[in-house]
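Excluded from the complex is one protein chain; the other protein chains are retained at their positions.
Should a chain be cited, it is by its letter among A and B, assigned in written order, with residues numbered from 1 in that chain.
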Amino acid sequence: MLKINCSVSVKDKKILDNVSLSVKPGTIHVVMGPNGAGKSTLSHAVMGDDRYTVEGSIKMDGDELTSLPMDERARKGLFMSFQYPVEIPGLSMKKFLRAAYKSVHGDITVMDFKKVYDTASKSLGVHTKYVNDGASGGQKKRNEMLQLKVLNPKYALLDETDSGLDVDALKVVAQTVKDAVQDGCGVLLVTHYLKFLEYLQPDDVTVIVNGRVVEQGDIKLAQKIEVEGYSGY
Amino acid sequence: MIHDVKYGQGLSFDYSWIDSVECDEATYNVDTEHSERMIEQDLLADKHPLFSKIIVDSDKEIIVDGSLASLHVVANKDCTIIIRHTGKFTSLRLHCDVNQCTVNLVVIQKGERCVQYKTVDCKGTINIYDCLDQEWSQCYNDVNLLSENASSVQKTSTIGAYANVYTRVYHHVSGTNSIMSSRSAVSNELVYRGHIYIPEQVSAVSHQDCDIILLNDDSKAVALPILDVTSQDVECSHGASISTFDETVVRYMSSRGVNQHAQKILLIQSIKEWGMLP
Partner (left out) sequence: MNRELYDKADDHTPKFVSKPGITESLVRFISNQKNEPGWMLQKRLQGFELFKKTSVPTWGPDLSGLDLNKIVYYTDPNTKETQNWDDLPQEIRDTFDKLGIPEAEKNLFMGVGAQYDSNVVYHNLHESLKKQGVIFENMDVAVQKYPNLVKKYFMTQCIPVNDHKFIMLHAAVWSGGTFIYVPKNVKVSLPLQAYFRMNQKDGGQFEHTLIILDEGAELEYIEGCSSPRYQQSSLHAGCVELIVMPGAKMCYTSIENWSKNVYNLNTKRAIVHKDARVEWVNGNMGSTRTMLYPTSVLIGEGASSESVGIAFAGEGQDQDTGSKVIHAASNTKSVIIAKSISKTGCSSYRGLVKVMPSAKNVSSTVQCDALLMDGGQTKTYPYMQVAQKDVKVSHEATVSRVNDDQVRYLQSRGLSEDDARKYIVSGFVEPIVRSMPFEYAVELNKLIELEVTGL
């Protein structure tokens, strides 16, 4: 279980106030909220971005994460799909992912890794040479999903992974998330569109407005938001 | 107080390394040295009058008569300043202080030979639009960005026969940004130099580009865009190109029935207009 119970601030400015939620393995927990509610801050803070100060506790399967650097958290099985993946020209995706795979799962031979990588990239229809170099927004998101598939984490934070995608890409991304969940991965999905949820069946829904949790519930809550919006909070 | 800037500091730039290659063919040199010597003499003689100070609070057109002029313009409010300088041989020294405002600066010189040295101490935003369309012209710009958020745009369009352009920007403090952009159509000879200087500990964003189009068979051009970066926290790039007309442009214009001569004229006009666009 990924248990989040914390406040987050940037340069003494509080962004999230006493946010408390948990993600069970093999389930999808959706975090919704209007622009500027602090949703992206949540996923960055949980991943361990050092620009954010966290007070409180973030526990993964009983282990306290708050004092750990980003890479440690990744090695423990945490993953984040970035809203704006960076480009690294010249660094090959395969080489980079093998290095990541090795640090998360231990050594793997080039040949064995090639099999894992090729299967994943084929199923996603991704053929990228360098890390996101020159890729479109949609391609970058597919690349993120490729990494999710290959690294096979225990918990995944998906930060607006659905934004800017066309229907086909949306389906591919949704399928990848479903597969991961079936394999027991707990997913924290940050979004402010309901459309994506048509493809996924979230188990829990949390609504954040102005840095505070205003309501928690199940899929029905999301449907309510779809009709009423956030203005009621 | 006029910032301590020596006009054309770059005069001391040493070109000797360029000529360390001998070639079978007669070595070809653009005569930068000659024109620079001229300026040097001009400076040594220092025939320019003393700087006359003008404080500008709103849009203003300044008419300058006579060959040699020195102006010190102080701008405290957002404004557009147009300076018209006419004479047979015009040489203008201009120093401009920009204090917490946005200034658009346009200098229009008329005459057979035109020289302008401009220095700007900028604590705001300065946009310089230079259009060198004289037979023979030289343009030296030094921009000092002195306060956080100071920014500069230097747009230089050159369509004269002989031109020597040297634009520089010095990022004194962090949080400054600059753009230098130059487009030229050269019928005879052009020397373009651009210089970006970002010292240690200064974080800045700076871009520079320069496109030169050669019009005639005997047109010559030299481009030397310099980057001088000691700071780590920068985003900096430059590019330069020298070529003849873009083929696709030529094809497009031809398909509309425009002949070669008219194409040249259109191109020159487009560059001139580009230079005046904000």
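Here is the rule we use: a residue touches a chain if its C-beta (ideal position, glycine included) is under 8 Å from a C-beta of that chain, and two chains touch if they have at least 3 such contacts.
Just so we're clear, the structure is a prediction, and the values are computed from it rather than from any experiment.
The chain that is not displayed touches the following shown chains in the complete assembly: A, B. Of the options B:48, B:84 or B:220, the residue whose C-beta touches the omitted chain is B:220.
Touching the omitted chain from subunit B are residues 14-18, 20-25, 28, 30, 200, 212, 214-244.
Where subunit A meets the missing chain, the touching residues are 47-50, 69-71, 73-75, 79-80, 82, 85-86, 88-92, 95-97, 99-100, 103-104, 130-131, 147, 151.
Please note the rule applied: only the chains that are shown with their structure count from here on.
For this pair, subunit A with subunit B, the centres built from the Cα atoms lie 50 Å apart.
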